[in-house]
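I'd like to ask you about the structure that follows.
With one protein chain withheld, the remaining protein chains of the complex are depicted in position.
Labels run A, B and C following the written order; every chain starts at residue 1.
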């Protein structure tokens, strides 16, 4: 399954990309699985996900929890806790 | 003791005056005494003070309670509960 | 007319009682001009409603002198409760048509909770303590009755002292 992944703020800076399209293996079922799989892709990813519980995720513009299934997602986002307002 | 008395809203309308200067007798000590003394001055005053507990008072631009002494007051006001804002 | 209150260390409350309309943008600009310490501005505007088409206007009577003094005291209390860096209270009097402004309160602070609380406190106290009275003018051309004080307003004020 090919999916667009987007990064924001220091997650984006650490990974060094704003977005990429990846094809995670079939055993990557949840958002947490995906974060773990990404963390293994290299130093920059490991740095971005060094505290995986602090990184937030959204699927198709909606906040999701780590145990949410990624099946059917068009766009998955990873970002730090929000500091707008 | 001569004192200026001012009226607002329906208290003013019922009495038919915006202000007057009166000289209440020495046994009129509190705001409540003054309201009672005014109520005896005629029909229009009796009407204004028919529910004395609903009429509010101020001395020299500060809210006061019925048992407040009027000695030394320059201006005493009577008015209905406020409805601004 | 401007009243200052010594208890407000970092702000000078602006208190005005006026017949003319006010301009919220101008008041905010005056409050924040050249300052970089205000992170939060909460404002409240009270407007005249037509009450389902029944009213042609509200007539606002006030007690000159006491109205300014009372708003100044309420502003002083707000400034003692929260770390406000600016406070504005403007109340109109005279004939006010549906859709027109009646009252404006602005509270500034470095953080939003203080700004919101300061503005809401000002409104709750102003409603029950500031010497203003509303009379209804009806679309039929008659002058209606004086608006009665609402128990809900006393309750709103009481919660600040609970």
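Just so it is clear, a contact is a pair of C-beta atoms (placed from the backbone, for glycine too) under 8 Å apart; a residue touches a chain by one contact, two chains touch by 3 or more.
Note that this is a predicted model, so its numbers are computed, not measured.
Across the whole complex, the hidden chain's contacts among the shown chains comprise A, C. Of A:3, A:38 or A:58, it is A:58 that touches the chain left out of the display.
Between the chain not shown and the residues C:14, C:42 or C:67, the one that touches is C:42.
Within the complete assembly, residues 6, 8-10, 58, 61-63, 77, 79-85 of chain A touch the chain that is not shown. Within chain C, the residues in touch with the undisplayed chain are 23-25, 28, 32, 34-50, 53, 98-99, 110, 112-113, 115-116, 119-120, 123, 156.
Operating definition for what follows: only the chains that are shown with their structure count from here on.
One finds 48 Å separating the Cα centroids of chain A and chain C. Look at where the CA atoms of chain A average out and do the same for chain B: the two points lie 72 Å apart.
Shared interface positions of chain B, i.e. residues touching 2 or more other chains, are not present. In chain C, no position touches at least two other chains.
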